[in-house]
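Complex shown without one protein chain; remaining protein chains in place.
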Amino acid sequence: MKKNPLKIAVIGGGSSYTPELIEGILVRQDHLPVRELVLVDVPMGAEKVSIIESLARRMAAKAGADIHIHATMDRPSAIRGADFVITQFRVGGLDARAKDESIPLKYDIIGQETTGPGGYAKALRTIPVILDICREIEELAPDAWLINFTNPSGIVTEAILNHTRVKALGLCNVPIGAKKDIAKALKVDFSRVQASFMGLNHMGYIYSATVDGVEVLPQLIEMFDDPPAGVREHLESMTDIIWPMPFLRSLGMLTSPYHRYYYRNRMMLEEEKAHMAEKGSRAMQVKAIEKELFEKYKSPHLCEKPKELEQRGGAYYSEAAISLIDAIYGDKGEIHTVNLQNRGTISNLPYNAVIEANAIIGAGGATPLVIGEMPTRVAGLVNEVKAYEQLAVKAAVEQDYDIALSAMLANPFINDYEVGKTILDELVEAHSPYLDYLKR
Amino acid sequence: MKKNPLKIAVIGGGSSYTPELIEGILVRQDHLPVRELVLVDVPMGAEKVSIIESLARRMAAKAGADIHIHATMDRPSAIRGADFVITQFRVGGLDARAKDESIPLKYDIIGQETTGPGGYAKALRTIPVILDICREIEELAPDAWLINFTNPSGIVTEAILNHTRVKALGLCNVPIGAKKDIAKALKVDFSRVQASFMGLNHMGYIYSATVDGVEVLPQLIEMFDDPPAGVREHLESMTDIIWPMPFLRSLGMLTSPYHRYYYRNRMMLEEEKAHMAEKGSRAMQVKAIEKELFEKYKSPHLCEKPKELEQRGGAYYSEAAISLIDAIYGDKGEIHTVNLQNRGTISNLPYNAVIEANAIIGAGGATPLVIGEMPTRVAGLVNEVKAYEQLAVKAAVEQDYDIALSAMLANPFINDYEVGKTILDELVEAHSPYLDYLKR
Amino acid sequence: MKKNPLKIAVIGGGSSYTPELIEGILVRQDHLPVRELVLVDVPMGAEKVSIIESLARRMAAKAGADIHIHATMDRPSAIRGADFVITQFRVGGLDARAKDESIPLKYDIIGQETTGPGGYAKALRTIPVILDICREIEELAPDAWLINFTNPSGIVTEAILNHTRVKALGLCNVPIGAKKDIAKALKVDFSRVQASFMGLNHMGYIYSATVDGVEVLPQLIEMFDDPPAGVREHLESMTDIIWPMPFLRSLGMLTSPYHRYYYRNRMMLEEEKAHMAEKGSRAMQVKAIEKELFEKYKSPHLCEKPKELEQRGGAYYSEAAISLIDAIYGDKGEIHTVNLQNRGTISNLPYNAVIEANAIIGAGGATPLVIGEMPTRVAGLVNEVKAYEQLAVKAAVEQDYDIALSAMLANPFINDYEVGKTILDELVEAHSPYLDYLKR
Partner (left out) sequence: MKKNPLKIAVIGGGSSYTPELIEGILVRQDHLPVRELVLVDVPMGAEKVSIIESLARRMAAKAGADIHIHATMDRPSAIRGADFVITQFRVGGLDARAKDESIPLKYDIIGQETTGPGGYAKALRTIPVILDICREIEELAPDAWLINFTNPSGIVTEAILNHTRVKALGLCNVPIGAKKDIAKALKVDFSRVQASFMGLNHMGYIYSATVDGVEVLPQLIEMFDDPPAGVREHLESMTDIIWPMPFLRSLGMLTSPYHRYYYRNRMMLEEEKAHMAEKGSRAMQVKAIEKELFEKYKSPHLCEKPKELEQRGGAYYSEAAISLIDAIYGDKGEIHTVNLQNRGTISNLPYNAVIEANAIIGAGGATPLVIGEMPTRVAGLVNEVKAYEQLAVKAAVEQDYDIALSAMLANPFINDYEVGKTILDELVEAHSPYLDYLKR
């Protein structure tokens, strides 16, 4: 069947990650015919998006690609008629992130961009905006696919899929990164590796890993037992920690990097506090990195993605996103790990919950592969986190302080009402006007 | 990874279908290295299996294949060390089938090989045998995959998967046949067609059909509205009936050929009665066809599958089975429609129920693609049939007449206790000694 | 706590059953203080309701009760401020029932007032009216309890509870009748007997029966084995049939009278056809009985419920209804068998399905007692009937012919599309204007 060339809108187009997306599009020119790429941003990001626009044009020119690339502040015009909308915006920017990281820490609670109270505040800022975007998509591009990167990706996708009619998939670079790390640790080609994820975004357990279809998870787990250099770095990259063997043997699975916050909370808290004292928040470090990056981006001689971008922390984002678009457009039937509605995939999670799982991707979208019942040893934690996530969405959708408080108390990082309420109130205050809807 | 060449055991190797299997193996010689093929049968089938053995050897010789092919009555020796065990036997042979077809009909109830009381009697004869086979596999070839064709395939697979530790997949030629028919009706290449099945064996609803990933089910449904020749025959082949449009619009899906027995029961009963009066049972017709086939098979000049086999009614069995083995052996990641445990695939069927659904096939076996909740308009019937099937298995496993009676009464064809009990008792008597375990 | 005296509105107040209700109220005068009783009917029933009004007043006078009793055609005024609304109306009257009984029979399908196509047509006529009534209750008496008798009581209650905010309980005289029959068969006092029902209205299986808390179901079942006179009649009254022992031993439970239509469908069909040929429809017989009854009711000397009413077939309706009202008003904590939302009571039925089950009744309404998983031997049939019921409600609520057809095909009495569609179309035509909403 003949297919039309594509229009892609990138919301948050001024992000420092965008050159990766551009690269991802350009290397697929032969079979993924993008005719128009619109970079949308808000006035606060006008300068950045303009820098990106110029860089993107240079990259396209160098690659000989005939793509109409332009930046705009006019979101509806960008969305109108789009085939794919990619959302990677950050409400409040890195300054807001700095607050998400530092406020909880004042009360001896992990301050983290996507989990705990920090991630919660980010969700509360993001959901109203994403729902606005979805209303526009429903009206102006009802057949478009929304590919969401914006963190906390699982919660944001939960809001989209349970409160709008938009076709959407949530995306994260963790699963693709884990597969890359597995391949490297086992020293086999990436194409021979498959891994199965069970759970939620930033809470995905790897319950199977295969090379050419043969199960290798037990070997992978045993590799954590005093790994040699050349292997250690890849294991560490996968889980951000070399787990002790009794832990892994008891769990029988591998973790995401974010599981450290749940299974080594006390240690991570000490680490975070030390870091904060020493170097300030991660947001501020990223801000410095970004500043440098954009200086580079400005150079009229740069016409490809600079190497430094990889240090930024978002490796494989582009690969995940553009290969997903490619799989939909090309009806590839590939397996990708995405955020979508449960619908029985994991039988002991709510039917409508958004989960992160392997799915077959084709022109019709994503169909998850059945996982069955989660083992009891993780079912409690995953259900708790999902309950928190569903309450977070409900609080934002119903703009209700009582629900917002119950979401905070449902978060596993918070085990004390007084602490939870204090942090919530301080975040609401600090994030004015974004969270004014929770004031009363 | 290097893989060893394969040993395949075919139980019921004297079946007239076996040449299709041989053909399927021979055309895949380059990538599916079969080194040994054992055709197992019972003394009653000694002559037939010997004919098949000779034919198979001639076929292999012609194809230049180095496969050790031999027939045996010694099932354990055939199973020992097998990589795949294919079961396609028929307990009691076609004479038993004739009883399954004729006894219910005496009481104005559909007499059919795989559904209703006839299929039930076949299940009751088959389950004890398949469980014996599975005990042997557990002991002698614990890593083997069992590919079951033996009808009623869904019930037999339910018995295997819920009562043994054998890795098994149930198979049927209906789904692959439907996809072939869809391709022909739409005049597109088979490779571009995908179809999604929901339900049970011989009760699979087609709820999605795509060409290159684009949904075409609504068009397919509308084609039933007075289809022209050249299309009509393919639609008819798919569902064995040209459904009236109000039916299909209300259903919103396509059916299997066996749905006629549920949705046009009265008509089918009249048809069957007329057929029986005119030509005797289908079993007796098949017996005649088989006689002729085996005459052909005997010919020392025949060294390929004869064309006449296709008329026999089992088109694509070989393709379904051998391509499934191929997908497992080659870790293909292809989608096949198989019988396996539900585990949440269809959320409104029991977790452990065996269903027929699309699944990704790889070296680790089959992982079903999530279907979600069946629509209410089919959930009642499918649940009723599944309840009957689970009771049928339970009756055979526990060898309990009361349960056997409740299974009969749970079958949708039976709506009268007196009729159900009469037929059950007559079948038990007629199928002595196979069903003696239900006498009391 | 002091409670106000009650206003009760009876919709369908001109029913021949109403004197039973009056009696039920009058015998509870001391603790159930009814101050106002409004009998609502439609113009077609004006004469009847006026006769009932006079009789009711005479009954109240004789009992020395100070109740304001009046008839009206003005439904909203009757509902306004009511504490209880009792619905016992019949859309289309007995003439419509006659069609429900005779039309299916023309096609060799059971013609029955509450089950099969006949009950379905009644549901389709009733649901639009009950939803109108509920809108009025929501507005004019939002705290009122609706006690629904109108058949098919389970389907009508399903419509109310899933499509309105009215507090409602569905009621049937079968469960109370069964308990009476059990007490009589065992020759113990009714007060010592408890019975547990599992399933749906007119499809309730008795899975436990106790005397003073001691299980007696096995004895009760064995009593069906050639029961002596003095017992036989009570067993027969309970199930409307003396079930053969193999049936009951296989089922392990007792049935309602309506199970005959499912488990002895062929026999019942023959019976019905013979009856119809001999005496015409049951509706016409009831019409004659009613005529006589109303002649009696007219007599100014009659000031109590006449004995003949019991023959009418609705024994214990009044007892069921008024004792239920009494249990709510008096916060009694008694167990009644009612129709209400499942909410997990039976784990293998949909969460929102209306079921018939034992429940604790108090001022807050009804809380069902957990039943758990239905046994497989009944789960299929009950799920099938519930699917039909949910489709029937959906067809009426969405006024959609396609859904109406799928409901008809989902009914276990119908196993042939042609038959089902023919009957549906004929019923829609015959019941004009009530079912005009399904014409297209």
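So that you can tell them apart, the chains are marked A, B and C in the order they are listed, and the count of residues begins at 1 in each.
The working rule: contacts are C-beta pairs under 8 Å (C-beta built on N, C-alpha and C of every residue); 3 or more make two chains touch, one makes a residue touch a chain.
Predicted model only: the values in this text are computed from it and were never measured.
Taking the complete complex into account, the chain left out of view touches A, C. Within the complete assembly, C:369 is the residue of C:61, C:245, C:288 or C:369 that touches the hidden chain. Contact with the chain that does not appear here is found for just one residue of C:164, C:210, C:399 or C:422, C:210. One of A:335, A:405 or A:427 touches the chain omitted from the figure, and that residue is A:405.
Seen from chain C, the chain kept out of the figure touches residues 1, 194, 208, 210-215, 331, 333, 335, 343-347, 351, 360, 362-364, 367-373. Not every partner is drawn; the one left out touches chain A at residues 243-244, 246-247, 249-251, 262-267, 348, 350, 376-377, 379-381, 383-388, 390-391, 394, 402-403, 405-407, 409-410, 412-413, 415-419, 421.
Definition applied: only the chains that are shown with their structure count from here on.
The minimal number of chain-to-chain contact steps leading from chain A to chain C is 2.
Fitting chain B to chain C on C-alpha positions gives a rotation angle of 180 degrees, to the nearest 5.
The chain with its Cα centroid farthest from the Cα centroid of chain C is A. Residues touching across the chain A-chain B interface largely coincide between the two copies, over half of the numbers being common to both.
Annotation: 55 Å between the Cα-based centres of chain A and chain C. Note: centroid distance chain A to chain B, computed from Cα atoms, is 45 Å.
Residue numbers of chain C whose C-beta contacts span two or more other chains: none are found.
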